[in-house]
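Missing here is one protein chain; the remaining ones are kept as they sit in the complex.
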Amino acid sequence: MIWNVPFITVALLIAIGLYAVMFKRNLIKIAIGITIIESGVNLFLITLGYRKGGVAPIYTNLPSGVKVPEGMVLPVPQALTLTSIVIGVAVLALMLSFIMKMYQHNKSLDSHSRRLKG
Amino acid sequence: MIYNEAIPAILIGLPLLAAFITPIINLASRKARNAFVIAVLAIEELLIILLAWHVFTDGIVIYTMGAKNPSIVPLQAAVPIRIVLEIDGMAAFMGLISCTVAMAAGIYSIAFIKEGNGKSRYYTLLLIMLAGMLGMEFTGDLFNLFVFLEILSIASCGLIAYRQHADAVEGAFKYLVVSNIAALFVLFAIALFYAQYDLLNIAAIAKVMQYTQLDKIALVLLVAAFAMKCGAVPMHFWAPDSYSTAPAAITAMLVAASQASLYALFRVCFTLYGSLMDYQTIGLAIIIFGLLSMFIGVTMALPQKDIKRLMAYHAISQTGYMLLGVGVGLYLLGSSDFNVYGIKAMEGGIFHIINHAMYKGLLFLTAGAIYYRLGTRNLNEMGGLGHTMKFTSIFFIIGALAIAGIPPFNGFASKLLIYEACYKVSPILSIVAMLVSVLTLASFIKVFHSAFMGPKMHDVKEVPKSMLIGMAVLTFVIIFFGLFPGWVVSHIVHPAVMALVDKTAYINAVMGG
Amino acid sequence: MNDETNDGRMSIIVRTIATMMLPFILIFSFYVIMHGHLTPGGGFQGGAIAASAIVMMIAAYGHKMMEKRISEDGLSMVESVGATIFAVVAFIGVIMAASFMYNFLVGTPLFGETPPFGSNPGILNSGGVLPILNIAVGMKVIGGLAAVVLIMALAGDEEGDKK
Partner (left out) sequence: MKAKAIIFVVFTAFIIYAAIKVHPFGELQESKMDDYIITHAQNETAANNVVTSVVFDYRGYDTLGEATVLFAAIGGALITLRKEEEK
């Protein structure tokens, strides 16, 4: 249970992000909140794939004495995280350009200045 | 033909490749670009019909990405390592919907979207949206489902914001926030599965699923996420904003997109969890969501002045019918009554999915046609359009009668199945469903009256041919389904329902005996 | 970004150092992309490094000046070409009667060598289609991220003009 501190940290990170999305009115803060949730979920995936004492699963100049496969961390979560980081970048780029456009129209970053919610 | 087995990959790969090439072709000529996009969409339609025919006659089709022999899953280490596409009856059924709507929307957009420096990107994103829907429906892998969910929602957001005015960007932003949070829930649920089973394949997880507490949490997250994305009632707030501000062809696509999420919801409930979960509770929850969606959607629709907003609320209400039908089926699954009328309820619900995509798509396209000529969506500023826009008004009448469930159109066929089956469970369900239908009819009579009837107010012409063809495609499907409901149910809908219910067949196709 | 005068250009020190750093950053990004199948890194990481070099130039010289050198259309063309290469490579797998995304280059002279099992110093000419896909993704990311930053800078500018 106490060894689960990394997971609990990740869960708290997700909760912080969710708080920002649900209760903040500033659009930029909503975008930041989503990015925090994103990072939380990515970290969750990475921490799930950790094996005690494992090294990165790369054979180039692998230190001798590393057992294969027990001595390596899992590669699949890292690949999934890579994919999801790229998706996160894409979402962030799109979200920021929406925010810029809305700012040009409304001259305000407050989501309540119009009927926007969520 | 040797490429026959490659159809699933081509179906998803072709629109992606076409989307990447479209900006390059656009440099050469705009006409060539239009022809190219329409040709791709037509090929897609052809291929999906071939594939669906194949699936309905021979059963589940498997395609392993990157393997030497794609049609069998190499079970190294006793689990599938690579991404597997698995197309069963339900997936092929949803693919038919997506391709048909995309084709209609693509043809419609030739004239509807004015030439400008955004149009080549518009088509690019339209193709990506189609690929996203097909990818979601065909995939047999959970993480892949997440990736295509994101593709779908990002492409849709870019298109919702196409008009660039404040409302459109706002609707797109809202949709992006909602769908991204939903996608992250899905990713968290996938991580929970991964932690326990070290698997990502849906069939493989379903086989070893133990229904631990983590699995229950994952179920709640998945159901919440997909319900959020398909616009069922507690999470419906994004739907009217984004539906009403997107260009009409995109709104038709959005309807199909929300149904892809609905498909994912059904896939999770029936295949991933299946017999493990408590059917009655989940079924009852879905029925309640369905009833709420139906009722709240239609009551919110009645006072609307904006024609597309009104239709968007009706879309929420119609989603309720699908949830009701499938929820009743789920509620009865496992009991002895299931074979008697549980199947019928599910047939109704599933049949309603395709019907709704067709007539709601058609209605949004007619609303777009009005907007194209008048430049307004406000019902009070319309009137007398029936004098000049004859074809559009005929299409509107067909769509409106179909949505209200008037025979001989297709909405009647599926609603009748739902009424009959629900009556056996509880008469109240049927009564509410019928009441909602009556209110729907009333609402559309109001629209018809204020938009098309009355004295000639505007001097407008009929819309261009390509828009009419786009609408005619959907109208043709509606009339065909309305005239031959028995054939459609037994040849297309029934295999889809059986594919959804039969979890073991889905698992065995990947994991072997 | 627009704090300074002179069309958002930064001071001469920043500009000179940015110009000096540019080739090094680009070479490093190329190294990361090309060694993606041997060492940590890959197409996305290397592409992001190169895109950040372009963003650095935009920040140092101001987007008005950079717009003359690199156009948004050119960047999105680079992106399209990268994505097309990726999809075409995926499709060649189908045409070669195997499957979508099939690694068809293993065993051929181009990138076809298989490294010995276990720890080894790494062979550049290995990995099958992996290096090609890394380059494709790298092109995509360079074009895409740079185009987004450029167009955001331009859009922000337009709004400044209106005030």
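Order of writing sets the chain letters: A, B and C. Residues in each chain are counted from 1.
Definition applied: a residue touches a chain if its C-beta (ideal position, glycine included) is under 8 Å from a C-beta of that chain, and two chains touch if they have at least 3 such contacts.
Just so it is clear, the model here is predicted, and its values are computed rather than measured.
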Which displayed chains the hidden chain touches across the whole complex: A, B, C
Candidates B:I7, B:I24, B:L47 or B:L214 - the one touching the absent chain: B:L214
Contact partner of the left-out chain, one of B:N26, B:S98 or B:T124: B:T124
Sole residue of B:V169, B:V268, B:M294 or B:I354 that reaches the chain not shown, by the stated touch rule: B:V169
For chain A, residues in touch with the removed chain: 1, 3-8, 10-12, 14-15, 18-19, 22-23, 44, 47-52, 56-60, 68-69, 72, 74-76, 78-80, 82-83, 86-87, 89-91, 93-94, 96-98, 100-101
Positions on chain C where the hidden chain makes contact: 36-40, 42, 72, 76, 79-80, 82-83, 86-87, 90, 100-101, 103, 106, 111-117, 120, 122-123, 126-130, 133-134, 136-137, 140-141, 144-145, 147-148, 151-152, 154-155, 158
In chain B, positions touching the absent partner: 13, 16, 19-20, 65-66, 76-79, 81-83, 114, 116-118, 121-122, 124-125, 128, 131-132, 135, 143-144, 147-148, 150-151, 154-155, 157-159, 161-165, 169, 172, 188, 192, 195-200, 213-214, 217, 220, 375
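Note that in this section only the chains that are shown with their structure count from here on.
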Pair of chains whose C-beta contact count is the highest in the structure: A-B
Distance between chain centroids, defined by C-alpha means - chain B, chain C (Å): 36
Two or more partner chains touched - positions in chain C: none
Two or more partner chains touched - positions in chain B: none
Residues of chain B that touch chain A when the two form their complex: 143, 146-147, 150, 154, 157-158, 161, 164-166, 169-170, 172-174, 176-178, 180-181, 184, 187-188, 191, 194-195, 198, 200, 237-238
Residue ranges of chain B in contact with chain C within the complex: 2-3, 6, 9-10, 13, 16-17, 20-21, 23-24, 63-70
Chain A residues touching chain B - in the complex, by the definition given at the top: 14, 18, 21, 27, 30, 34, 37-38, 41, 44-45, 48, 74, 76-77, 80, 83-84, 87, 90-91, 94-95, 98-99, 101-102, 105-106, 114, 116-118
